[in-house]
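Removed from the display is one protein chain of the complex; every other protein chain stays in position.
Chain naming follows the written order as A, B, C and D, and within any one chain the residues start at number 1.
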Amino acid sequence: MLDLLNNFQLNSLMFLIPSLFMFCCGVYGFLTRRNMIAMLISLELMLNSVDMNFVVFNRFLCPGEMEGMFFTLFAIAIAAAETAVAIAIIINAYRIAKDIDVKDLTKMKF
Amino acid sequence: MEATLPLLILVLPLLMFLFLGLFGKYLSHKWSGIIGTLGMGVTMVIAYYTAYTYFFSGDFVDAAGNRLQYVVFDQQWLSLWGDLSINLGFLLDPISALMLVVVTTISFMVHLYSNGYMRDHHGVYETGFQRFYAFLSLFSFSMLGLVVATNIFQMYIFWELVGASSYLLIGFYYTKPSAVSASKKAFIVTRFADLGFLIGILVLSYCTETFNFMSMTSSSVGEGLYHVDVTSAEGVKTMIESRAGQMFLGGSIMTWALVLIFMGGMGKSAMMPLHIWLPDAMEGPTPVSALIHAATMVVAGVYLVARLFPLFMVNELAGGAALDIVTVVGALTAAYAAIVACTQVDIKRVLAFSTISQIAFMMVSLGVSRGDVGENLGYMASMFHLFTHAMFKALLFLGAGALIHAVSSNDYTAMHGLRKHMPITHITFLIGCLAIAGIIPFSGFFSKDEILASCFGNSMVAYVWMSLVAGLTAFYMFRLYYLIFWWKEHKVHEGHHAPKDQPWTMTLPLIILGVVAIFCGLVPFSEMVTWNGHPHHAHINWTVASVSLAVSIVAIGIATLMYRKENSLPAKMRSLFPRLWQGAHHRFYFDELYMFITHKIIFNSICKPIAWFDRHIIDGTMDAFAAITNKASYAIRGLQSGNAQSYVWVYLLGALVLGGGTVAIIFLFF
Amino acid sequence: MDYSQFLAMKQEIGLLVVFLLVFLYDLFAPRYAVAGSDKKAVKGISTITVVLFALYTVYGFFCTVGDAQLVFGGMYSTTPVVATIKNILNVGVLIVLIQSMQWNASEPQIMRRAEFYELMLITLFGMYLMISARHFLLFVIGLEAASLPLAAMVAFDKNKYESHEAAVKYILTALFSSAIFMLGLSFVYGLTGTLYFDKIAEASVEGSGMLIVAMAFVMAGIGFKLSLVPFHLWTADVYQGAPTSVTSYLSVISKGATAFAFMVVMVQVFGQFYSAAWEWMLYGLIILTITVGNLFAIRQRNMKRFLAFSSVSQAGYIMLGVIGANDMSLAAMMFYILVYIFSNLAAFGVIQSIENKTGLVGMDSYRGLSKTNPRLAFAMMLAMFSLAGIPPFAGFFSKFFIFTGALNVGTTAMYVLVLIALINTIVSLYYYLLVVKAMYISDEECEIATFKSKCSERLALVITVGGIILLGIVSVVYNSLLVLTENPV
Amino acid sequence: MESLLSIMIYVVVALSIMIFSVLAVTTRKILRSATFLLFALFGTAAVYFMLGYQFLGGVQIAVYAGGIVVLFVFSILLTSHPGDNSSKLESKKKALGLIGAIAMFVVCAWSLISRCSLIKTLPDLGEAELPTMSQIGNDLLSSGSNGYLLPFEAISVLLLACIIGGIVVARKK
Partner (left out) sequence: MLGGLALCRNIKQIRAVAVAGSLVLIGMSVYLLLEYLALPALTHEHPMHFYDSWVWFESLNIHLAVGVDGVSIAMILLTSIIVFAGSFASWSINQPKAFFLWLILLSTGVYGFFISVDLFTMFMFYEVALIPMYLLIGVWGSGNKNYSAMKLTLMLMGGSAFLMLGLIGIYYNGPVVDGAHTWDITQIVNNGGVEKGWQYFLFPITFVGFGVLGAMFPFHTWSPDGHASAPTAVSMLHAGVLMKLGGYGCFRVAMYLMPEAAQELSWIFLILTGISVVYGAFSACVQTDLKYINAYSSVSHCGLVLFAVLMLNQTAMTGAVMQMLSHGLMTALFFALIGMIYGRTHTRDIREMGGMMKIMPYLAVCYVIAGFASLGLPGLSGFVAEMTIFVGSFQQGMSEFMAGAGSLKLVFTIVACCSIVITAVYILRVVGKLLLGPVQDKHHLELTDATWWERLSTVTLIISVAAIGCFPNFFADLIRETFSGEIFKAVL
């Protein structure tokens, strides 16, 4: 047991898998939550997981460069912008529909 | 001979047709009748002149005394495969000269006659009088074109044209449904036969590599002059070199060609089993029946076989059965028609069956014509009979027309005992009957005698068979004669005029034809019309003649016994052979058979299913494509549920399948 | 730092200048009170925008000459082809702007029209970036810049419920799609260690399922904007709900720009390795897109929704240019998009002017249009014919050329693909003819009374109809496009 | 050998990321969901710190935690009444969601694992090689290779657009 611990080293997969798990949680949430803000929250999880992927790849595979990190940096900004617009739209829709359940916004179909 | 004059024979009727057809309605009835008749008269004169020149000028006889074929002109009309081309031309040879005379004579008589016939008793012209003359002219043109054809395709062309003009004339009373259906029937039945003719032409032209009669059967002996000579003819040589002798379905290809062509002749000449249209064709005006369905068009089949006779000869020599088929068909038809004729009520139908029977005589005559029987005596006899028959049958028909016109009915039951009311008609009709019965010295005697002699020389069976038929002929003709003119006194219904002789326009042709029918048997036919132009001197075979004469007289005697006075003998006879009588009366159910085939089988079992198949299966398939597309469109509409989450779900799955699926495919298969 | 590099971005700079001018005018220009409302609106902004943009469009044509340039460390590139593509977009945007003038003068819209123009210009800027980007970061920024403001524009019609529903659907799906896209990018980064296009292409990544998965995600991300099936489901709802100007903008400009970007990504980035893989993936997508788009379009009765599905299937045809992956295809694709812009905008122009006047967008309302408004009906018919690919209208040529380009590859698979596409043209012809039928053949009384359309609308229609008729027949256009693509620098 | 401490930190961080992610998407109270998101984001920031990207971690906390989550909270408060529970999910929908998520996980995990070259231990880097603030600043405004001047400018335009868009949409009439 101790031996195992002794030989234990952090590798990239150990970060990637939780990140991926996070992404999939986000997917699950996005697919199932009916509250649109909850959907946005799930989306944040997904975006966050992507960011983490970039950082992990950067750190493990190309140490010394900063491309992944910069991508994450910008991605955070983009995520913020996305969220802002999305929330604006959702609130707007809420004003009209008095509801933020995504299921109620299905007037147009087929 | 100048080409223009014979050409006029064709051009005049054509012009008459166009003139009357296009401008007829601006002319008065009277004038269009006069113009039509005059036109035909001029044509007749020219035709006589032409025939006279041909036969008697001596320009068309070679050193050995053979009559030659003379091509007046021959113009390419449509060139086809290789050297094959359809020409339009004008061929003078014994039979075409003969036919020119026959056609123009009868046609003129009919034109003249119609002036009277196509009016009612008050002299009012029938509607469509101009049209009638236009069609008559069209028919004359087509028939003349047919007889002078230089090649088989020209013949086919005019063959079709006579069919069409026959169609138009039979259906002249187009508001009468029976006339309409009769005309349709005539056209379609002959058309069916023409299919055989056409295929026959195609086969023949493949074998001989020509359409041209001269190339097929003759050798050139000078400019425009040809001598019928099967041994040196180009077409025959080619045919023998080609594999025309190859067997195909039980006959050589050449036999097939000739039989198929003969099928065309069968249709036109109403040979059994393609005869059914002719009795119905009597729905047309009676002059038309006289012209087309007695004297001219219906003998076109005989003419066709005669025209190709050298080829039939070659075939016969090569062991082919074409001529035998002609004989058998002819013999069967002759007997059949004669029997049926004995039972008909409608006088025109009796005459129609008599025509069928007589034409069958000509066919048989051609069929039994062999080189070993007096230099193809049958050929000459056939043509001779064609000539005489045309005259006396036209006479009979015109006489019947006069009767019908007088009593306004076709049935002899409405006539009886007319001999006193219509003496001219009576006499001329009697002449006709005697002629057809073959009583010496009327024309029919000579021609029929030659035919029977020819049969006699060839086959005893045929001879006996045909003699009996000749006897039947005499019987039914005199049955008809007595039933019309004797039997009992004519009853004049109140308010009706008594029937009387018709105006001169109608009686004059009767008289003329009567005279001709008496004397035309004396024409020295054998010296003028033989298959290869070589004249030979026929003499009456008195054995045959006396036998046939005896048979005829006996038959006439029986007829006299049965029908001269009203009695119950016919009814007794009828009840003696009820089956036979019924069968004959219903023409042995040929029409019913055809009705069954065309209506039940072709129309109901082929056409309708095909139409159904087309609308429902083929079109249904096309519509099904549309329907499937539409269905698919509805089926997948759930994809667009309106819920953003389901969109995303589809999106996700799409992306995963796109990636994962591709990976799986690549790693599994490559 | 070398700021001179910005000079390579002539068109972007020009666009930003236009944007800033409009923005500043919006801020400082005099306002006037709108009748029946207590709000004030900016005067004359529409005209100014259109004029400025028209000038800019003209200016854009001068940018096509010149060498290819790769600046910012290989992050941004411009070539004559790219410049031409941007010019094509400019023309489209100009028409959209002219078409939207009338709508923007309507009551609730008039207060916010300046923002409308500004957003539109920025999305165009985002598309420029997408097209010119040679680095995925820039690409993503461009993509977002092209789609986020659009979401706001979709929601512009404040009074209309549909507009909001559409905006919600659009933003949610767009965000999800961008998340997937970025996940794919992260995989690409993980595989190659770089995000520069040329470096990715150079990196030797031997057979790897991960790359294919990454490719699929990238395709899905871009395919979302192109509305390729199965990433298209937002299209119909959004097109239907959005204000018509925005719909037309979405359907032609956004789609056109993304198509080029897609081509660049596919050919430049993934073209080197696994070309077979992405071509087959695209192959499947094309078949699906064309077929499903057509199947859905058959049933639509709302004109905008109908055109949405038609544009889905048109995207499939555009993708034929990508899969062909040669000069001829590229030129054909550019030409196709150009023609598509004109045809679709003509259709939307008619829809818009009718909607502005009567508020009707149902196909049933169009019955008998030819009797009340023959000119509009005629323009619509030409647009439909052009979209269906009927000669002698431009659509025929573009379709023919794109097929020719695709068949240049010469493989049997390509023949099959083209055959499927061709069979689908029959289906598409069917529904395009439905519109024609409604307008010309139906005998019923038309709901839409005769009216005279506004000057701006007519101008836009004249331009588009002229384009439909002339673009194909005047061969110069296509020839010059092909000359451009044949001589890539 | 890694210190036991770092292992423990890793385990804690990884577990917290995963658990909070799950909680964030499953809890029925929307406000809690936002809170769990916040914790998940903190976990991510911790990962950044662990890997030596202090600046990024700082930005993560500032922007995400400080900005976005607050935005969420505000909007939640605006749109829902306290104590509102979201209704229970239909099992069908849940199943579909699960299928989607699991499929996603399987595909991606497979592709990650199949790519052996990805599985690397943490390379040791000297302090110098980890990005410093000045380096980040320089690169951010550099126009050369690996310089991010253009994206930097571009994102400003993007943000401007989003501001305009957000205002236009959210503004009352």
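In this text, a residue touches a chain if its C-beta (ideal position, glycine included) is under 8 Å from a C-beta of that chain, and two chains touch if they have at least 3 such contacts.
Everything numeric in this text was worked out from a predicted model, so none of it was measured.
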For the chain that does not appear here, which of the shown chains does it touch in the whole complex?
B, C
Hidden partner chain, touching residue among C:Y59, C:Y161, C:W280 or C:Y430
C:Y430
Chain not shown: contacting residue from C:L7, C:L20, C:A33 or C:L419
C:L419
Which listed residue, C:A315, C:L338, C:A394 or C:L482, touches the chain dropped from view?
C:L482
List every residue of chain B that touches the chain not included in the displayed model.
76-81, 84, 86, 153, 156-158, 160-161, 164, 167, 171, 174-175, 177, 180-181, 183-184, 187-188, 191-192, 194-195, 198-199, 202-203, 205-206, 243, 246, 603, 606-608, 610-611, 614, 618-619, 621-623, 626
Chain C, residues in touch with the chain not shown (by the definition above):
328, 331, 385, 390-392, 396, 400-401, 403-404, 407-408, 410, 415, 418-419, 422-423, 425-426, 429-430, 433, 436-437, 440-441, 475, 478-479, 482-483, 486
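The definition used in the following text is that only the chains that are shown with their structure count from here on.
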Going by C-alpha centroids, which chain is farthest from chain C? Tell me that one.
B
Interchain centroid distance [CA atoms averaged], chain A/chain D, Å
5
Do you know which chain C residues sit against two or more other chains?
137, 141, 144, 148-149, 151-152, 155, 167-169, 172, 176, 183, 187, 190, 209, 213-214, 236-237, 299
Interface hub residues of chain B, defined as touching at least two other chains
637, 640, 642, 644, 648-649, 652-653, 656, 659-660, 663
Which residues of chain D touch chain A in their complex?
1-2, 4, 6-7, 10, 14, 17-18, 21-22, 24-26, 30, 33-34, 37, 40-41, 44, 47-48, 51-53, 56, 59-60, 63-64, 67-68, 71-72, 75-76, 78-80, 86-87, 89, 93-94, 96-98, 100-102, 104-105, 108-109, 112-113, 118-123, 125, 129, 131, 135-136, 139-140, 146, 148, 151, 155, 158-159, 162-163, 165-167, 169-170
In their complex, what parts of chain B are in touch with chain C?
626, 629-630, 632-634, 636-637, 639-640, 642, 644, 646-648, 650-656, 658-660, 662-663, 666-667
Considering only the defined contacts, which chain A positions touch chain B in the complex?
27, 30-32, 39, 102-103, 105-110
